[in-house]
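Let me give you the structure first, and then I'll get to my questions.
Moving on, here comes chain A:
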Amino acid sequence: MKARIQVLACKACTEMPQLLDMDDLMNVASERELVVSSMLVDRVCDPKIIKRVVAEASERDVDRVLVLACQKKDVNPGLLAAYKRAGVNEFMVEYINLRDEVILPHISDKERAQAKAETKAVAGLERLLMLQPLEKAEEVMRTKNVVILGGGVAGRKAAEVAAAEGAHTIIIEKSGSSHKTPGVIMPNSTLLGAKGYGGNFVLSIKAGEKVEELECAAVVVATGGGWAELKGPLAKAFKSAVPLYRLHEQMQTGAVPKGPVVIVDSPDPAGKTLAVQDFAWDDTLELAIDLKKQQPLEEVYVVFQEMRAFGLSELAYKDAAELGVRFIRYDRAAGPKIDPKEPTKLTVKDLAQAEVLTIPIGTLAFAAIPANKDNIGIATALRIPMSPEGGVRRGSIQRWPVSTPRPGVFVCGSAMFPKSKDMAEAEGEAAGLMAGKFVMKGVIEYGGVVAEVAQEKCSACLTCVRTCPYDAPYIGSAGKVEIRIQACQGCGMCAGICPSKAIELRGSTDDQIAQETRTMLGGDF
Partner candidate 1 sequence: MSERKPKVVGFCCEKHGIDSAILAARSGRQYDASVRIIKVPCTGRVDGIHILQALEDGADSVFVLGCLEKNCHYDTGSIEGRKRVEYVKSTLADLGIEKERVEMFNASSTMAWKFPEIVSKMVDVARRLGPIGKAGGDR
Partner candidate 2 sequence: MKTGSNLEKVFESGKFAVTAEIGPPQSANPEPLTHHAKMLKGYADAFNLTDNQTAVVRLSSIASAVIIMREGIEPVIQMTCRDRNRIALQSDLLGASALGIRNVLCLTGDHQIFGNEKASKSVFDFDSVSEISVFDKLRREGKQAGGQEIKDPPKVYLGCAENPFATPYEFRATRLAKKVAAGADFVQTQAIFDMDMFEKWMDEVRARGLDKKVHILAGVLPMKTAGAARYMKNKVPGMIVPNQIIDRMKNAKDSKEEGIKLCVEQIETLKAMKGVHGVHIMAVMWEEMVPRIVEEAGLLPRPSIE
């Protein structure tokens, strides 16, 4: 059956009709072969309009749609749902973000913007013709179990919150002690290994002398941590240096730190004696703000190689800066130094100004978090990646900070240390909530944009198996690669690296990418 395309353009944003000649654009699109319906509407998100366009799509037997508007996530999801009901596969609806990719950035360049928009529409139409309908599938989770590794503050909180969501929680605690929490506690037990994927894991757990298999849908890593002994040259030179949490504690009891406060990221900037897992980014900001509020006239220096303040922390960073906290960025190669003969001053080359600063020290605190030795075992068992520093690697900020790159595995606790009890609980709460919600979906949704193997081309070279962060490719019984689609996240790394070009990512194949590139390059703008 030949493709039947509907082109749908939205002129809701004020800039669009001002900048673009929408009729011309529609003409370019509708003149293309196989376009059976083209509609320029006032607001594509309007339910009434949705009803109208989908009705037309139905009537004209449309099987694929080009939406010229803004980005997919800004468009009313009702549109896609309506198309779905009308029998249009959701992967056959292509959104072209004219607003953010053409109109807003080229407001002053009307002529080129028009040509660019037209070319994008053509490329979108061509892409539509290359798309295949994709299906999503569901696998039922066999249990509602959330396994929590570690029964500390964070772990217990995670258990409590996950249980409140309706999950069954099981805390794996390496010590014999137990606390009162909902669900089961397995004392004296450790994780040995894990099979499966998020939603349906089978964990192998050593409980006392026995090894047990335990099915679960999600895992929360909530192992504890600790401060390393301060033994770097700075700590040696400045005898009363303390870890950040100690300073925090002192302040909770109402103590006032002496003189100017310097917070350095590592007790050993050369990084030779201590495997540092993470730095207490947020706590540093929080503490610096508190200090400044308490003693506005006393200097607070934050001497970090870099300061990471993502999301809401950015506001904290802004507050701190406004309160006068001095942030000094340095290069690892030229870290801060304290002359043991004059241990009241710290010298550091400021990366931004390229000048050597001499900072008076009253109180010195270190914000480095050493790696927890248990991490390796857990990471190996769950096949989750670790940071080079020995920490459990977290998912990207977009994937939420208590996630790991592996779906169904969440993290708090270990990497949270040395947060205050409040912060540990907050993270435990977040991880528990995410795990609980994950489990309570009851099904693993998979499919859609996933990798696909042309087995006849596969050389079984293992490159994809080694590269995939999600453990999705494996060598199947035919001696060729297969994809565990339940695990596949659709990134396409395997497709990009396969030396035999045996893997394609649905919806983003080599041909599709090449065609789109060629068409875009063919446009005169």
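Candidate selection criterion: all candidates are chains of the complex that A comes from, given by their letters.
Quick note on the criterion: a contact is a pair of C-beta atoms (placed from the backbone, for glycine too) under 8 Å apart; a residue touches a chain by one contact, two chains touch by 3 or more; residues count from 1.
The structure displayed is predicted, hence computed values, not measured ones.
Every option in 1 or 2 belongs to this complex, yet chain A touches just one of them, candidate 1. The residues of chain A lying in touch with candidate 1 in their complex are 71, 97, 99-102, 104-109, 112-113, 116, 310, 314, 385, 393, 395-399, 405, 449, 467, 469, 489-493, 495-497, 505, 508, 510, 513-514, 516-518, 520-525.
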